[in-house]
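Note that this complex is displayed minus one protein chain, with the remaining chains in position.
After this line comes chain A, so read on.
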(Lines give C-alpha, C1' and ligand atoms only; values in the text may rest on other atoms or scores of the structure.)
Protein backbone atom coordinates (compact mmCIF):
# COMPACT_ATOMS: atom_id res chain seq x y z
CA UNK A 1 0.00 0.00 0.00
CA UNK A 2 1.18 3.50 -0.80
CA UNK A 3 1.72 5.15 2.60
CA UNK A 4 4.08 7.75 1.16
CA UNK A 5 1.91 10.71 2.06
CA UNK A 6 1.70 9.59 5.70
CA UNK A 7 5.46 9.18 5.80
CA UNK A 8 5.94 12.67 4.35
CA UNK A 9 3.59 14.11 6.95
CA UNK A 10 5.63 12.45 9.70
CA UNK A 11 9.06 13.28 8.25
CA UNK A 12 11.40 15.50 10.27
CA UNK A 13 11.78 19.09 9.14
CA UNK A 14 15.22 20.68 8.95
CA UNK A 15 16.13 22.66 12.06
CA UNK A 16 17.27 26.28 12.15
CA UNK A 17 20.94 25.31 12.10
CA UNK A 18 20.46 23.13 9.02
CA UNK A 19 18.48 25.86 7.23
CA UNK A 20 21.16 28.43 8.04
CA UNK A 21 23.89 26.05 6.87
CA UNK A 22 22.16 25.58 3.51
CA UNK A 23 22.35 29.26 2.68
CA UNK A 24 25.42 30.45 4.63
CA UNK A 25 27.82 31.78 2.01
CA UNK A 26 31.02 30.66 3.77
CA UNK A 27 29.77 27.14 4.44
CA UNK A 28 28.34 26.84 0.96
CA UNK A 29 31.54 28.04 -0.68
CA UNK A 30 33.39 25.28 1.14
CA UNK A 31 30.75 22.74 0.10
CA UNK A 32 30.93 24.03 -3.46
CA UNK A 33 34.64 23.25 -3.59
CA UNK A 34 34.12 19.86 -1.97
CA UNK A 35 31.29 18.94 -4.34
CA UNK A 36 33.33 19.93 -7.39
CA UNK A 37 36.28 17.92 -6.16
CA UNK A 38 34.09 14.85 -5.43
CA UNK A 39 32.45 15.01 -8.84
CA UNK A 40 35.77 15.48 -10.63
CA UNK A 41 37.25 12.50 -8.75
CA UNK A 42 34.21 10.31 -9.47
CA UNK A 43 34.22 11.22 -13.16
CA UNK A 44 37.96 10.63 -13.53
CA UNK A 45 38.08 7.41 -11.53
CA UNK A 46 35.27 5.49 -13.15
CA UNK A 47 36.51 5.05 -16.72
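Here is the rule we use: contacts are C-beta pairs under 8 Å (C-beta built on N, C-alpha and C of every residue); 3 or more make two chains touch, one makes a residue touch a chain; residues count from 1.
What we mean here is this: contacts and distances are computed from a predicted model.
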| item | value |
| --- | --- |
| Protein name as given in UniProt for the chain not displayed, "NAD(P)/FAD-dependent oxidoreductase", "Pyruvate dehydrogenase subunit beta", "Chemotaxis protein" or "Cytochrome-c oxidase" | "NAD(P)/FAD-dependent oxidoreductase" |
| Where the unshown chain meets chain A, residue by residue | 1-2, 4-5, 7-9, 11-14, 18, 21-23, 25, 27-32, 35-36, 38-47 |
